[in-house]
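To start, the structure itself, in structure tokens.
All protein chains of the complex are present and in place, except for one that has been dropped.
Chain lettering (A and B) follows the sequence in which the chains are written, and residue indices restart at 1 in each chain.
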Amino acid sequence: MAHKDRLDALLKCKRLDMVPLYHFMFGFCATNVGYPVASMYNDPQKSFMAQLWTFEQYGIDGGPDYGYASYGGWEFGGEIKFPSSEWQQAPSHGNFVVNSEEDLAKLRLPDVEKAGMLPLAMEFSKLQDKFGKPISIVLGGVFTIAGNICPVEILCRWMIKKPEAAHRLLWLATQHILEVIHHWVNIFGAERVMPNIWEPLAANSMISPKLFQQFVLPYVKEASEKILAMGIKHIYYHICGEQNLNLPYWAQVPMGDPGLVSFGHQVDISTAINYFGDRCIIVGNVDPGVIQSGTPQQVYELCKRCIDKGKRAPRGFMLMSGCEIPPMAPPCNVYMMRKAVDDFGSYD
Amino acid sequence: MEFKQDRMSRQERMQALYNYQKPDRVPIFEDGNFFCMINVGYRLTDLYSNPQRAFDALIWTCEQYGWEPERHCSSAHAVLGTPDFGGRIKSPESIYSQGLSVEETAVQTEDDVWNLKMPDPKTAGVIPIRMEFSKLEEKAGMPVTFLARSPLCSGAEICGVERFCAWMHKKPELCHRLIRMGMNHTLEALQHWVDTFGAGKVYYQMSSPTESNQVISPKHFQEFALPYHREFHKRLRAMGINQFHFHICGEQNLNLPYLARLAASPDGWPHPSILSFGHEVDITNAAQYFPKDIILGNIEPALFQSGTPQPIYELCRKTIEKGKKIPGGFILAPGCGMPPRAPGYNVWMMTKAVHDFGWYD
Partner (left out) sequence: MASEQRANEVLKGLCDGVVAFDEETVGKFSKAAVEEGVDAYDAITKGLAHGMGKVGELYAAHEYFVPELLLCADALYVGLDILRPHLKRSDSGKSARRIVLGVAEGDVHDIGKNLVKIMFDAAAWEVYDLGKDVPLGSFVEEQQRTNADVVGVSALMATSMLAMPEVTRMIKTRNPNVVVMLGGAPLTREIARSYGADGYADNAGEAVREAVRLVEVIK
């Protein structure tokens, strides 16, 4: 099967020839083609081509995509810094626009045509359209966006001491997500748009499942329901980091038919299948730390284990790193993912 | 990577070339193992200190890029003029380094030349490390590589190229002594390989960067290089070594007629040997000079480092089209050591170009 056909078949629940190899790499693509890492975020043309070429080389199904985890701060009026040193892999906050309740009171929803990275994301999506690729829009999840507008340490305190402030911020994040997706749907049509929503800040290394249930779940559910009501068929959720205690709540979130849900190495694939396998494509979850620092054999073995666990997921499985592959990951380790799929991922 | 399936194994492909038959497709070699080390996440210094890592990096990278690991163009010399004869070298530790560099040459004065002693051919410099590497090659059923400089280059390494160049004019006897000592040391170390593995398994690789016309004239080439090439091959034949790869490095167009006469004579190397050329030598011309040998090359390495993919792909295509017509056989490769930090996609252009244009149908 051609790469595009494989992903189409998976989304339509048709029989596949082999496990797709999905991507979570930006800076790695830049390094692979000799571009600065920052170009993955500030130059849509370069970002698109770097990914296109790298995916061709490594036989990756799906993509290219555009986005980063610090989404939200710049869009709501803060500052972003693009990666400039050899130790940086993604945009990071320059400042936060909300540092107090007074700041929160002044916060307004941004213009989705002009705010922050959104014009760059639109330019990128037009390239996706031109090249016949799936149209994606990568956004932070409600809690991650909230934690990018306001320092997460303040947000954490508000959840316990000033819950109404936390709710206000989360409500704004939710409305913003809906407005952005609605804008993409208007331009490309609901059938073609697949929102990618990354929620790293809601991990249990940060908040308890109780706070997740009170502060994150209601907004995530609301956003998902409204996104699907726009006519969008599939939502991709990246449930990043240690989120095992949140899984029972995530399982209540509608994600489409099927949805797509990816996990970090902290969530076992078998566990993910138990919670989501009947209605979502499971994606993951090779530890990027091993891809960065392990030997090729270690990566290969780890990929084999992931494939063995995920291959028979009822709605399908795609092998992917559990989070972004670092820009300086040894390329041979990334090749090992391809090799493992070729050796163990066949559906015969 | 949805390429056509190979119809031959790696061994079959190379055997076809050695039999002057057309393989299924143009083989691809890397040049130098530096790129492999970085590709796998190892340090460049590991190439000179950790044979297992060096070997693993080679095998994994060759698999990833579809290169042939057997008879790979090594860049880790078994014999080195500077450390073997008592000078000091520095390992490539900074991100801007690619290979070993000389901190202090073994010879600095005329007296040093006359007082120079022959090193131990089993223990000098990196010889023990390279021996371990060769054992790994043997264990994998591969020919065991032994890379050394040409006699002139060996001699120049002992005292440093600038000093050698000056002495070629002013004190030629010093140059001849150094060349002879360098050559003899190389052959003694090579004998150690023959004794360990048997002559039939040894794949001898010679590089000759200092003989390029960017450094010496064809006149000096005739005086200081050619006679020793002749003698060297005589001694290789006497050892029973019949697998030879000559990396004719850099701008050597003015030397080619002399090398061609040597190659065509009984004093030359066995045929087919693999002859690799830098981008400075057109491969069609090279094939005319050396009709009985396999031509390897010759994409400019700097392009992989600093160029963009499409021009590299185009250059590979053109080179493949020329190379496929070479009667003696052709292997696509960079013209010299692949820069260790060349963008992977640029390097992959060789693979893509071979799979698009390199089939012999």
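The rule is simple: contacts are C-beta pairs under 8 Å (C-beta built on N, C-alpha and C of every residue); 3 or more make two chains touch, one makes a residue touch a chain.
Every value quoted in this text rests on a predicted model; they were computed, and no experiment measured them.
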The complex has one chain that is not drawn here; which of the drawn chains does it touch?
A
Tell me which residue among A:16, A:207 or A:307 touches the hidden chain in the full complex.
A:207
With respect to the chain omitted from the figure, which of A:27, A:77, A:140 or A:310 is a touching residue?
A:27
Out of A:42, A:196, A:271 or A:293, the sole contact with the unshown chain comes from A:293
Write the list of subunit A residues that the hidden chain touches.
27, 83, 85-90, 92-93, 152-153, 156-157, 159-161, 204-208, 211, 241, 245, 288-289, 292-293, 326-329
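In this section, only the chains that are shown with their structure count from here on.
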On a C-alpha centroid basis, what's the spacing between subunit A and subunit B, in Å?
46
Touching subunit A in the complex, subunit B uses residues 1-2, 38-41, 56-57, 60-61, 63-64, 306, 308-309, 343-346, 348
Interfacial residue positions of subunit A with respect to subunit B in the complex:
2-3, 31-34, 53-54, 56-59, 293, 295-296, 329-333, 335, 338-339
